[in-house]
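Read through the structure below, which is laid out as structure tokens, and then see the notes.
Note that one protein chain is taken out, while the other chains of the complex remain in position.
Up next, subunit A:
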Amino acid sequence: MFDLTGKCALITGASGGIGGAIAKALHAAGATVGLSGTREAPLQALAEELGERAFVLPCNLSDAEAVAALPKQAAEAMGAVDILVNNAGITRDNLFMRMSDEEWQSVIDVNLTATFKLCKGVLRGMMKARWGRIVNISSIVGATGNPGQGNYAAAKAGMVGMSKSLAYEVATRGITVNAVAPGFIETAMTDKLNDDQKAAIMGQIPAGRMGTPEEIAAAVLYLSSPEAAYVTGTTLHVNGGMAML
């Protein structure tokens, strides 16, 4: 089950905890992976760890030209882009009353606009192939909101609406577009929380623990697989029961 042999997957934010786990899971299922991210060193390290079928494709998603070029670079390196995982994301948290236009815009640009452009950039190849998988990594806060994250929550909710709209348009072409919405996951992003914050979060998670990057990767692997052909426009919530949506 979930055999991705012969498929080529582009993963953004592959230098991070969740992105790296996604890349490993898709690679383990047989896919060729294009590892994109801003920091080249961890991408190289991951590529070396994976060995064959791994390409490093550095890209700063806040650079519009670099975003426009990435789908083409990925297709040239791997031969195609059959699977796109928009996982990269940034946070610029601030209280709504204090949030600057720059904090708002930078999060929208990287988390939402770059996702739009990358989806658009890979569609031509997927339409011709009559097969494609797009998985956009949203967040629980896109559904529930979160104080201090007006920008991030807006971008993550925006990804869901965008995914559904695109899913409608390309469903007849064998292309599925879905979102995965992680809850609190053990990554560098959540390591920054202090003990009190962590304890407060744990109290809200029925599972009583944070999730692992591998648990997100498993959801992405499923949605990327041939077996998930009839699943489109959905959001798979992976959050330990924190929000049952």
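Rule of thumb we're sticking to: contacts are C-beta pairs under 8 Å (C-beta built on N, C-alpha and C of every residue); 3 or more make two chains touch, one makes a residue touch a chain; residues count from 1.
Everything below uses one rule, namely that contacts and distances are computed from a predicted model.
Enquirer: For the complex's missing chain, which UniProt name, "Acyl carrier protein", "Iron transporter", "Phenylacetate-CoA oxygenase subunit PaaB" or "Molybdate transport system permease protein"?
Expert: Of "Acyl carrier protein", "Iron transporter", "Phenylacetate-CoA oxygenase subunit PaaB" or "Molybdate transport system permease protein", the absent chain's UniProt record names it "Acyl carrier protein".
Enquirer: Return the single residue from A:Arg39, A:Lys72, A:Lys128 or A:Arg209 that touches the missing chain.
Expert: Missing-chain contact among the listed residues: A:Lys128.
Enquirer: From the listed residues A:Arg53, A:Arg92, A:Lys117 or A:Arg173, report the one that touches the chain absent from this view.
Expert: That would be A:Arg173, which touches the missing chain.
Enquirer: For review purposes, identify every residue of subunit A that touches the missing chain, sorted by number.
Expert: The list for subunit A reads 124, 127-128, 169-170, 172-173.
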